[in-house]
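In this view, the complex is presented without one of its protein chains, the others remaining in place.
And then subunit A:
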Amino acid sequence: MSLLSVDNLSVAFGRVRVVDGVSFSVDRGRTLGIVGESGSGKSVSTLAIMGLLRGASVTGSVTFDGEELVGAPAERLRSLRGARLSMIFQDPLSSLHPFYTVGEQIAEAYRLHKKASRKVAHERAVEMLGEVGIPAPRRRAREHPHRFSGGMRQRVMIAMALACEPDLLIADEPTTALDVTVQAQILELIQRLQSEYGLGIIMITHDLGVVARIADDVLVMYGGRAAERAASARVFDDPRHPYTQGLLASVPGLGRGTEGPGGGRLRAIPGNPPLPSAFPPGCRFHPRCSVALDICATEQPALLGTVRQVACHREGEL
């Protein structure tokens, strides 16, 4: 049984369905990369799992360690959040409260979930800061977030997320706001902690380099739906969905773009991703797809396949 199983998850705000029937799973010690552009529904899906979406209607099924989370009482979800399900975010500065010391912020969840005393929780915070590689953790625990650099702040976020030793970590673009060298350090840290704690990880990103580096499995999302889902190596060696192919071709050194007929030129996908309020009918990628057929404009392709799943009418011929 997977640690987390998401089945046919849909999320709607009013009449606008921003996530439409997405399924995936994550095992302990494994990493799922969810890739997509802004508005593809990747963040919304994970916020729905955490029970952090307000005013949205969430349908489908999310089982975490055998327990159904969709429709679970808010209080139950709250007791899981920060304890067994943790999340880190893109911008570590605005995600940390400016008025409290990092020690206080890390200790807060520990005190709550572990019923620990203030003192014990503070010790835990210091320990975690050391664990994520912050020098002089005892002193730095008493400092406020603005005294930390971007990479250090993300380490603080990670320390906060892992203080209660959760089973699943959802990382929403954790390296996007960081320098490239710092990005690599943070990814390394996440990987080290994963093997230490046996964490299941969902890594949300639009950076294919990050996915290639740490994900075991990849889910490519477009317009609130799954476009392609497979083991990471398969997706990068042999992308099947035209959207995935386009994504890879637009990144240097990752996919076919560098060796393709363009003579090493990067190819951009024409057009812009659709807004959730104006998803096109049929395959949502068809207006931007270079190989679209008539059927693509009318009928939604099913996500088919076993080892790898692709939602494309032309799967098999291309």
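FYI, contacts are C-beta pairs under 8 Å (C-beta built on N, C-alpha and C of every residue); 3 or more make two chains touch, one makes a residue touch a chain; residues count from 1.
Keep in mind that, in the parts below, contacts and distances are computed from a predicted model.
**Q** According to its UniProt record, what is the protein name of the omitted chain, chosen from "Lipoprotein", "ABC transporter permease", "TusE/DsrC/DsvC family sulfur relay protein" or "Carbon monoxide dehydrogenase"?
**A** In UniProt, the chain excluded from the picture bears the name "ABC transporter permease".
**Q** Looking beyond the chains shown, say which of A:Ser25, A:Ser95, A:Thr175 or A:Gln309 touches the absent one.
**A** For the chain that is not drawn, the touching residue is A:Ser95.
**Q** From the list A:Arg78, A:Lys119, A:Arg139 or A:Arg265, pick the residue that touches the absent chain.
**A** Checking the options A:Arg78, A:Lys119, A:Arg139 or A:Arg265, the one contacting the hidden chain is A:Arg78.
**Q** Among A:Leu3, A:Ile34 or A:Met50, which residue is in touch with the absent chain?
**A** Counting the whole complex, the residue in contact with the absent chain is A:Met50.
**Q** Footprint of the hidden chain on subunit A, which residues?
**A** Touching the missing chain: residues 50, 52, 78-83, 86-87, 89, 91, 94-99, 101, 108-109, 112-113, 144, 146, 157, 160.
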